[in-house]
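Removed from the display is one protein chain of the complex; every other protein chain stays in position.
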Amino acid sequence: MSDLTTVGKKITKRDAPLKVTGGATYIQDLKIPGMLYGGILYSKYAHAKILKLDTTRAERLPGVMAVITAADVPNNFRFGIMKDNPPLKGGRVRSTRDEIAAVAAVSAEIAAAALELIEVEYEELPGIFDPLEAMKEGAPLVHEEMKSNILKMPWKLICGDVEAAKKESAYVVSDTFRTQWVTHCCLGTSGCIAALDTSNNLTMYSNTQIPSLAQNDYIEALAAFGLKGRRVRIIQCTIGGGFGSKLDTYAYEYIAILLAMKTRKPVKFIFSREEEFFATSPRQCSITKISQGCDKDGRLTFREMEMVLDNGAYTSWGATTPSVMMMPISSLYKVPNIKYVAQCVYTNNTYSQAMRGYGNPQATFAIESSLDQLAEKAGLDPYELRFRNANEPGELTPQNFQVTSCGMKECMAEVVKRLDWKGKKGNGNGRGVGMASLIHVGGGARVYKSDGCGTIIKMDDRGKVDVLTGATEIGQGSETVLAQIVAEVLGVPIDDINVINNDTDVCPWDVGAHASRSTFVAGNSALGAARKIREQMLAVAAQNMGEDPASLDIKNGVVFSRNDKEKSLPLSKVLRKVHYTSGGKMFMAEHFYDPPNENFDKEFKGNLSVSYAYGVHGVEVEVDRETGQVKILNYIAAHDVGKAINPMLLEGQIYGGGLMGIGYALGETMIYEKGRLKNGNFLDYKMPTAKDVPPVQAVIVETDEQAGPFGAKGIGEPGLVPTAPAIANAIYDAVGVRIKDLPITPEKVLRALQEKAQADTGRSGA
Amino acid sequence: MKREITFKLNNEERKVEVDPGWTLLYVLREVLELMGTKEGCGYGECGACTVIIDGLSVNSCLYPILEAEGRAVTTIEGLRAASGELHPLQQAFVNEGAVQCGFCTAGMIMSAKALIDENEKPTEDDIKDNIAGNLCRCTGYVQIIDAIKTVAGGGRT
Partner (left out) sequence: MTRFEYHKPHTIKEAIGLMGSLENAKFIAGGTDVMVLIKRKKIAPAHLISLRNINDFSSIDIGDGLQIGGGVTHSDIVANEFIQKRYSALTDAAGKVGSRQIRNVATVSGNICNAAPSADTACPLLVLDADVKIAGPKGERQVPLDDFFLGANRVDLGPGEVVTGFHLPPFGLNTGSAYIKHTRRQAMDLPMVGIAVRVTIRIGGSEIGCKDAFCTIDSISNILRRLEDEELRCEDVRIAMGVVAPRPVRARKAEAALKGKVISEALFEEIAEIAASEAQPRDSIRGEAWYRREMVKVLTKRAILISVDRVLRPDDMILRGHDAASCPRVRG
């Protein structure tokens, strides 16, 4: 492995030159001849009856080609994992993002003007916005046919005997933690162009991060719309950020299809920034009760968690985040006894979806905050408690995760060293340090029946390589990582690799850019295909060179003999010899890699991922006792990545995730009042700016994961998972107040400091 | 009522027929079909639409097109040398991993260019201050700041 030429190197991003010159085509930039522009009318209320919906005036506006409402949606079509979401809502609206009418017009301006001409009369109904209220007996039902606001998703994980463990524990802590709604803030807003050919086959120009699953969604929709058996082709434009927001299909995409059907023209939707804020699906808020215990030696005895999640009015992947939360709950540190139940609750709020970390940040905030409380109760340094219970290679966790490589202790050591943990801990001078760890899937995640990805590699006559992959590039750099893997195996310069990754007509199936799986799964897939083609080429070269294939190697596009350096043959010659001969052939290979991981069984147990990624974040903060403001003085993000295929891109994931996590911890929150988003803009939604970047170190810990391509594991999501609890713990160390609900605003810190001062005075007075 | 205006765009005199209600961003993208400049919000809150006008970084989404008359506008398309070589800042963004999804990149580079044109040796604080109006969700800004530093230290054209 030491003589790697491409893997492990700082290779520049393949698509960067196009992006720095403004040449990349995002959905915003794409125009199709004859294209119409779509617009959506959303509900004025979070919960209401629609008494009247009159589109006549809009239809009469010159330039308007179609106006559709719920009445135009055939067969009562609904989408989403619970099939509870009609693309256009009629009769009743359940959230302020409910789509009630849509137009297609010759310009975006006319489409917007048409929306203003649609007349709607509502009868406002009382809404329910607090999931705890929504769970109560007699609460108004968001979906009457469901009979309850609690979704029928029995999230429950039991390992060992928590009750018995509680009794035997020397120390037990219990508390409640809350997290807020936050959103992805992709800089490129959502959009699509739906185009039907004369046979009603659909081409969807899309931003999706799940092309194969989206294709399936649209095929189902076409069937419901009376176009059964038609083909769907998805062409992905350059994607202006994903982070989970494009992991599901949205109403606007189905509306685009319906409008394209009605007008027989391509129809484009581009979200405004406001729409992007309120009409895409964010990370849901959570309420978590947690108890943890340890024995007198600080060994964890049990972890019990009970969670309520605001699902919003309809169901998307947000409702399935408990499946990922189970991972840290059962397997972050060695905890023998686990109990976890989660309930997702319908409300009249926006509906929730996937976002980087997929539930893990919410769960880890509770676990890691609570661990510090436990350490204090047990009289242990929080680092010491964590180190004693740290995960290790070879472990089988209570949820039946088989831990292969694990660098948690090494990460912890890096944090302790770089932060000067011992020197800075517990000084109580307004400065403090905190840490938190993470576990995440690092070798795919079997959440569907397949966790696979396909790759096709073809060689041309000059030794250039086309790699057709199912993996989606959403900015994270999968294209570059795959090119590196293929270049390494084939022994060709990376510039000779062309990755094609944006067209379902030519790219093989893939389950999507999610679960930090692209490097691992698509990487293994590319690795398999590359090995196959290498074998074919070496066999032919061996014949031509009169050598044993086993003695041949390829470097820089030239096949050579390891035994006799004089003997060499350019790859291009090998390729042409095979091609331009009677009965000739072209070199092509395909490989479908489906990792040997397991779907959960009925008890939610099973080896979800082939390997697990670990990391530890440490932070030093300074708290302004007068204003409650928290300043990050130093941030260490140490990650076990298996093997860094591209350290530069990998650090980019850590920095990006880290700052997203800092935003989650300290400022970002979607402020909803009665189901309406009050801060849906970049001024009032406090996504961090360049000036908010603290001194940060990304530390790469390599553990060489045997199942990973060249030893690699996933790193897409982990960067933000432990950020918030690390910061909360540091604040506690600095000033002795624990903030249990995110974000940790100056108001909350100051109030807590005032309350603490009062309590301290009270105590000293008594 | 449409009006014809002349301005210098990427070192070339351009004559364009415009509606007074249009913004510079609209004209760049929809009339001149220069798609490198992006709209991330439309309200001057994200910086994706940043261009340089007479040496200063400006949000083109809020810039009335008629104000461009007689001025020199530089967009991301105008940075590359005639030979096709990338501008040192563009090259630095490539080299340092400052690009992920790329949607903020054009605006970010334009802000950085305005800065180094004005101040050859900006400090890290200067850099942060000058790109604070360019939001990026992917990178955490670290490698962007690094990229600008490599150019700001010298090698500027």
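Should a chain be cited, it is by its letter among A and B, assigned in written order, with residues numbered from 1 in that chain.
Operating definition for what follows: a contact is a pair of C-beta atoms (placed from the backbone, for glycine too) under 8 Å apart; a residue touches a chain by one contact, two chains touch by 3 or more.
All figures in this text were calculated on a predicted structure; none of them were measured in a lab.
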* To do: Could you run through the displayed chains and say which ones the absent chain touches?
  => A, B
* For the full complex, which residue in A:Thr56, A:Asn76 or A:Thr627 touches the chain that was left out? -> A:Thr627
* For chain A, which residues lie in contact with the unshown chain of the complex? -> 109, 626-628, 667, 671, 678-679, 682-684, 686, 688-692, 745-747, 750
* Touching residues on chain B - with respect to the absent chain -> 1, 19-23, 26, 42-45, 47, 50, 56-59, 62-64, 66-67, 69, 111, 114-115, 128-135
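Basically, only the chains that are shown with their structure count from here on.
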* Structure fact -> So, in the complex, the side of chain A touching chain B is made of residues 10, 12-13, 15-26, 28-29, 184-189, 238-243, 272-273, 474-477, 648-649, 651-652, 654-660, 681-683, 687, 689-691, 693, 696, 698
* To do: Can you check the complex and tell me which residues of chain B touch chain A?
  => 29, 34-43, 45-46, 48, 75-77, 79-80, 86, 90-91, 93-97, 99-106, 109, 127-129, 131-145
